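Just one protein chain is left out here, and the rest sit where they should.
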Amino acid sequence: MQTQTILHSTPDVRAVLAAAMPSGAMEVTVGIDLGSTTTKAILLDTSGQIVGRGITNSRSNYEVAAAVAREEALTAVRFSLLGRVLESAGQAAQQLAEPLTEAFRLELYMGELAALRSEILGLLEKPGHAAHRAALQPAAEAVLDKMAQTASSLFGPGAGRKSDFFRDLAGAAYVAEAEALANVKGSGVPFERLVGLYDRAILDVETRLESRDFGVLLEKAAMHVLPVGERASWLREVVRAVGSSRIAEVAFVGTGYGRQTLPFPKETVRSEILCHGRGAHRIFPGTRTVLDIGGQDTKGIQVDDGGVVTSFQMNDRCAAGCGRYLGYIADELNLGLHELGPLALQAKKQVRVNSTCTVFAGAELRDRLALGQRREDILAGLHRAIMLRAMSILARSGGISDQFTFTGGVCNNPMAVKVLRELVAQTYGENITVNTHSSSIYMGALGASMYALDDHHAGRGGILPTFAQG
Amino acid sequence: MSSSDFVSQVAPIKAADPCGALLQRCRTLVEDHELNHVKQWKAANPGAFVMGHMPIYAPRALVEAQGGLAVAVFGGGEEVDIIRGDSYFQSYICHIPRSTIELGLGGQLDVLDGMMFPSICDVIRNLGGMWKILFPNKYSAYVDLPQNFAQGIGGKFYAHELGRIAEEMHKFGAQKLEPEKLRQAMRDENLRRAAIGKLDELRRTEPHRCLASEAYLLVRAGGGLLAKEHAAMIEEFVLAAKKRDTRPRDNVRVVLVGAFCEQAPVDLIRALEKAGCDIVDDDFQLGMRMIEGDLDAEAEDPLLALAMGFIKKGAAVASRYIADEVKGKSLIDKVKASKADGVIFAAASFCDPALLDQPMLEVAMDEAKIPHTSFKYAENTGQFQVIREQAGAFSDAVKLWGQVE
Partner (left out) sequence: MADRPSKDAPAPNKDDSQKRQKDMIADHFDKLSRSKADGKKVVYTFVPGNLTELLLALDLLPVLPEINALQSGMRKKSGGYIAEAEKAGHSEDVCTYVKCDIGMIKSGNIGPTGQKLPEPDLLLLSYTGCFTFLKWFELLQHEYNCPVVMLHVPYQPDGVATPAMREYIVEQLENEVIPALEKLAGKKLDYDELSRRLALSRIAEDDLVAVWESAKHTPSPIDGYFGGVYYIGPIFSSFRGSQDAIDYYRLLRAEVEERIRLGQGPTTPDGRMDEQKYRLVVEGPPNWTSFNDFWHMFSKEQAVVCASTYTRVGGLYDQGFRHDPSQPLESLADYCLGCYTNLGLPSRIDLIEKYVREYNADGFLINSVKSCNSFSAGQLLILREIEKRTGVPGGFIESDLVDPRYFGKANIENRVQSFLQMLDARKTRMINAPMRSGPAVHV
């Protein structure tokens, strides 16, 4: 996928970089939000602009998750630096940014794939697999070979990946190839075992920490993308300069679910309530009330005109009405979480559901289905029941009187948003602005990074932990 | 309109039923959360005082004696969406105060000039205090029912308490309390009690002519009616019900206990009936028949007589301290009087009085060899599948158990 490009000018790379980094290094503050399902990182430059973000699955190892999200955000920072330099060289150069990013991601993917291969082959050496090794090993290798051959289709401008997580991408490809292999008549390929290998191996691949040399990877990626010809040397210089430029993490704040278990030093930890409130306020500066519905809890937050929390309420011990409830329902119906909302939108009428008890969710659902009620209608009722709970928590925290922002995983559910808008209008009037944002999942990390910036300005920036090393 | 999908499937009121129209009227009254019938009454009686009250028991005669109308506020059932109500109560508190606050803040109780909060439990007591803060322009009275049952002590105290409430109601616009008017109101109260007595009698002797779910509607519908009108309505029903051509069913006879405050949804009662239980006695809307017998309406000092009605004839409910009697005796008497086969303990979730009482009553039932089962509900419970199965199993077991015995 090499690109032919004519560059109109080739500004002095060092000068452009120096302008972007007067101190000789890119100074950033780091905010990490360790959630129960995903871990997010946001980096701000010292003027408060977002320069990088990263996200990964939290899984079981918080330290690794924090390290991966941070690494990804740092990568993003370099890409934003790269963007600035290319921008200075005009539109044509600027258009190189996306292919370069995609090629870089492909390099990362290939690296992880190699790790997956060695993990799987390692597993096959174990005595437990002795009986099936003969059938499994060639099959697994064939699957992995195929994955490597087709990997490039996942990347490139407009590739439309379903996810940016290696687990999801590789998992989908692996299962597809394994299925194809197993479906060949007489192949004797044990599909379940093959998939079992992946499930086991991915855990180790995910929690494997590899120090990533951005410069080396970027240069590799550039080989595939950069134009040939006279101007290429300038571009290679850009790549090298960006790859080796220094990024200084000057302050750090960590937040997230179960902060007691976070791998952060005590003085760098901020409550996710404060962080969510501040982050949401940053995106929508008119916000005075924030509702965050995450996997484990629901928070109603009031903030002042500077984004500082003035009061908050969370769901009590009972988890009724949290994202987890929708998870149970999805499991019960054998649906993906993201399918619930669109399905509920198709309801013809809303079944009245009064209980949002997670313990009884399954039983209630089965009873109602047994009574012949439509799945869509029940789902509509369930969404309404959950949002009623959220409305109560909001009311507890002081209600809504001005601009209102809905964040958290559940805000990506269109039915939840629809019901919430209706209830807000019904309870607090039609004039309330209700904000939602596709990237609302980053609000906590953004707020954390802002608090880090405060600390930096106050001369007491918290030190970034190194996290687990490889 | 009942919105529960379940109801519309199982409980049409038959047009040919001689009680049909009356029951429909009752249902309309019970589901009138906007209190339109009370608004109409107030419009027809300008300046009259309308006094709401929480369960279990409130001195309704006092309100009527002062030219007012007492209105039972027994929560919002399953019809009311709870938003603001939930914002005031933790998850471990029962449901009735939530829906009551929701109705209050939603303006549905605006027609009430005051509210009485009888001493049922700490939740209802504190709700009274919340009411004072949330509705500072309305009269709000805590009715401290005595737990000392000597005339000269508890009786005197309660009579004084009633006098205080009468005076305060007067200050808020009710007529001044006059002895003869109180006597008349007590006579009317006696009429209501007598009518309910006939209804109870009909349920005991011919349960197929009057289902518990119907009696429930009839008694609850009178929550916002004058005692005399309510009495007439019940009398009318009893006469009509005797003309019904329904046939006796092969059901077990049960006494239901524990549902005196937060009311069970009427569909839950129907679910029990569907499961083969004739509920021949219960403590739904206990307050309407809390005084077991007549008030002394001809007494020299009617205020003391009203107080002594509660002191001497008040039913043994869980919120009342049972001083001299053996725990559970009253329930055993009820079971015997109604020839019941067993007892169903049905308490609202988180109902302190009912749930703290229950273990003692269960022991008493065991000792008296009366079969029993128990479940919890909330006024907005929408699903009765489990309860119906449980009640069905219980009724089968009671039948078998009866044969074995």
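In this document, chain identifiers A and B correspond to the written order of the chains, with residue numbering beginning at 1 in each.
Please note the rule applied: contacts are C-beta pairs under 8 Å (C-beta built on N, C-alpha and C of every residue); 3 or more make two chains touch, one makes a residue touch a chain.
All figures in this text were calculated on a predicted structure; none of them were measured in a lab.
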item	value
Full-complex contact with the absent chain, from B:21, B:239, B:360 or B:393	B:360
Of A:133, A:240 or A:437, the residue in touch with the unshown chain	A:437
Of B:25, B:39 or B:125, the one touching the omitted chain in the full complex	B:125
Contact set of subunit B toward the excluded chain (per top definition)	87-90, 92-93, 97, 119, 121-123, 125-130, 132-134, 141-142, 144, 146-148, 150, 152-154, 156-157, 160-161, 164, 318-319, 321-323, 327, 347, 349-353, 355-360, 362-363, 376
Absent chain, residues of subunit A that touch it	42, 48-50, 53, 258-261, 266, 269-274, 281-285, 304-314, 316-317, 396, 398, 437, 439, 442-443, 446, 450, 453-454, 457
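Heads up, the rule we're going with is that only the chains that are shown with their structure count from here on.
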item	value
Subunit A-subunit B separation of Cα centroids, rounded to whole Å	55
Touching residues on subunit B, where the partner in the complex is subunit A	3-6, 78, 81-88, 90-91, 378, 380-383, 385-386
Interface residues, subunit A side, partner subunit B - complex	316-318, 320, 351-355, 363-364, 367-368, 370-371, 373, 388-389, 391-396, 423, 427
